[in-house]
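Heads up: the structure comes next, in structure tokens.
Excluded from the complex is one protein chain; the other protein chains are retained at their positions.
Showing subunit A:
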Amino acid sequence: MDGDCVSLLPRVCDVLAAPRSSLPDDTSLEKLLDWFTTFSKSGVSLLEVNPCLQGFISTVVSSRAAESSIISFALKLTGLVAAAEDGFRALQANSVLDLAFNPQHWREDGLWDDPCVRIGWIQGFSTMLQHRQAFSFFVQADSIKPLLQLQTDTSLFVASAASQMLAHVLMLSHPLLSGFNGKEVDDKSSSSSITGLMRPAVIEADQDVAAVVTEILEYLKTRMLPKESSQLHQSQQILKLLALILSQAGPSLRDKLLLFLREPLEELVALNYSQLTRPLMDVILAAYSSIRGDEKVPDPILCHLLSVMLNQRKPFDRIHAAAAFLCSGHDNQIHMAQSACILLLPMEIITGLTLLEGNSTVKEHRLLMMEQLQSKISCISMICISLKHIPKITLMAPDCRPCPPAVVVAAVLALLRLCRGLSPPSLNGCVAVFRNVTGSGKVQKCALEALSALSSSSEVSVMLVEVFTLLIEYLNHPDSDPTMLQKSYQALVQWIGVCSNLSSITNQLKEDLTQVVRKRACDMRWEVRDSTVEFLGHLAGLPACRTEVGGACNAAEYLLGGCCVTTPLLVEALHDPESYVRASAVSALAQTMTHSWQEGVVPTKEQAEIVTQLLEMLSQDTEGFARRAVLQYFITWFSSHPSCTSSPLLMQSVRSVLLQGSADLDWEVKVHTLDLAELLMDQAFLGQHGYTKGLESHPAQPHPYAATAKQAYTLTQRSDLLCALDGLVKQGLLSVLLSGLFDCDRPVGLKACRLLIRLKHVLLLKTQDESDAVKTDPRLYCELLSQGWAQEIRNVLGTEDRSNETDPHTVTVNVCNLVTSLDLEERLDVLTRSSDHFYNSPRSLLQDILTASAAHAQQDSQLKEEVIVDCY
């Protein structure tokens, strides 16, 4: 712990313990506690280093005037201090613990009504339960009773914290439970609890501890069943707790819990309360999750519970249970198959397609399901759950799934058509249900998502044409909202991406797609235009596909007729009024061009015009998104081109990009400019001694005993290096790095600093043994202006620079001197740290607490304007 902090802490404690203390803001106490927690985790005794804490806790706990937030903090701190045995003993000696953790004490002053005091009590207590004495204290104080009461507290936060602590207590004491053999400790429960605290090394078995365990279990057993519907909330809370315990318990505790709670659980399952379906499934799944690979047969109680849940009367609950079980991915084939059938049933009813041929269990449920589907709300809800899970069904083992994946795809397509009125309801389907889904945006979005996910199922490529046809219809439909259109595009990209053979797509379909993309590229809504442009980019980025003539072709080219359609649309989108669309257009153009760049094709006139437009955008676009995208375009171009120097257009553009990018006002544009500068450096220096590509900090040091032909190396490489440096300076790289170094945004400064260090290493290793003639080679000099960042550099360099003879405002500096004088390593050290590391430090926090208190006193005496916490 920082010595300054230790010296500040007693005064801070006095401030906090004083009535009506004023805090800097509502986060201060939590941050202070974070600091104590970190400190305590390092293994040092809090009380030993900060004896003032004991006095603080004692004062607050016995004060009648302390504010509830301070009491809550003091309770949490008490737990932290008492988590160490010496702290516990010290606090116990003063009877502070008896007072702090006695709810009655807080009730007397009405403070218990404040949820933050109850939270403080739970968290403090929970933190303290690290050792035997603390646990004994918990048992002897009979704290289990208030804790159990808090489990159904009116505050969500209190109830949740109480549940977590109860689970923690049970995990700690489970080996001592009567009838539970101490040797039979579960691996899982002995590791760590949910609060991340270690279990006590040894807890001796005694009756009191067993009584605590019994009390928890009895509580679970007796309160689980609601006596009337108003008690459902309580049952929900109990089930949440049970699920939490089961998720942490090992097989032994799990089995015993299930055995002990079998009766109420079975009764509860039979009661068919819809509100309890989800929590009950959470309990079952939590128990399932603790089944280990070597346990061949799951617990019969569990199987029974699950069976009842999957055979509930109410279709709505049944479908929820099936969805939860399917999601859990357990290897229980019977129930998995059953869940799949339950989930497919609404789809079968509504589309009239046969998905569950000859399935007897489903027949029993069909009538009830049909009835439930008549209600619009539950119909939409059930269909959506079904759609969300059916992609998983198609991934099940063939002998387990109720029907082939292609049939499921057909059902989803049929549903989408029904929703849009694109086809009449099937005679087999239920017409009343059909009315419920017609026009439902929610169902259509879910169905489109399902369609996307179904693309990765096996044996579905036969459906490609049908999928294509429907999605084009969706893209064309005037009722499609922006989200639906986006999802339609996403589905289309997914299907094209997985279907390596697009030969089945007819020319008519291709024509339709082209038409609809053209139409949507000039939609009134920017969201639609953006999704269209993004689609074009994604399409261009897809791998080559097979065509009808057997050849391989780019999907965009094959489906949209290549650049003659895509590029003009994207170029048009560069002028879109919405910056997001302009940015997407630039990115999509880069994806479209990547192929030709990789092949090193000479740029066409059209491409050169695009470059001009992009450079114009970089200098004139008012929005950062578009300018960032331009930078990314050039980065992609530079990194995908096999030989950048052979493309004059690229190299020429890079110089302008560097110049404009480094002067940009957007920090991300500047960072991307430095990314581009890094690529330039890599290209120029790769292979040079001392230069390491992409290594962020220091280059690898050569082995001290390595034999290197230094002389020969220098002779052969020297001229290359100076040429490379000269080239980079002419490209403007040095200005980019130096201006970045003094930038006010930390990521920019950091990136520039790292690149300059790399430059420094390569230069210094080369020039250290060189003759003076080399050191004064004009190629090692650059010019600096007298404004802005250059002025800062001149200030750093002092008098060592020399004024330019022709322009008095410009100075010429030696690059080697420059990079050594800038003290880059120290700067890197600073930049690597967070920009707020001083102001967000514990010491700063302690100072702020003291200053806030002083300012508050001053405000009171001078009636200064109060700084009110409002908004930002």
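Here is the rule we use: a residue touches a chain if its C-beta (ideal position, glycine included) is under 8 Å from a C-beta of that chain, and two chains touch if they have at least 3 such contacts; residues count from 1.
The rule is short, and it goes like this: contacts and distances are computed from a predicted model.
**Student:** One chain isn't displayed here; going by UniProt, is it "GPI-anchor transamidase", "Cell cycle control protein", "Integrator complex subunit 11" or "Serine/threonine protein phosphatase 2A regulatory subunit"?
**Tutor:** "Integrator complex subunit 11"
**Student:** Which residue, A:229, A:506 or A:858, contacts the hidden chain when the whole complex is considered?
**Tutor:** With A:229, A:506 or A:858 as choices, the missing chain is touched by A:858.
**Student:** From the list A:531, A:735 or A:814, pick the residue that touches the absent chain.
**Tutor:** A:531
**Student:** Just one of A:376, A:519, A:575 or A:730 touches the chain that is missing; which is it?
**Tutor:** A:376
**Student:** What does the interface between subunit A and the hidden chain look like in terms of residue numbers?
**Tutor:** Touch with the absent chain occurs at residues 24-28, 30-31, 114-116, 154-158, 160, 282, 376-377, 381, 384-385, 442, 445, 482-483, 486, 527, 530-531, 580, 622-625, 628, 665-668, 744-747, 787-789, 791, 826, 830, 832-840, 844-845, 847-848, 851-852, 854-855, 858, 865, 867-872.
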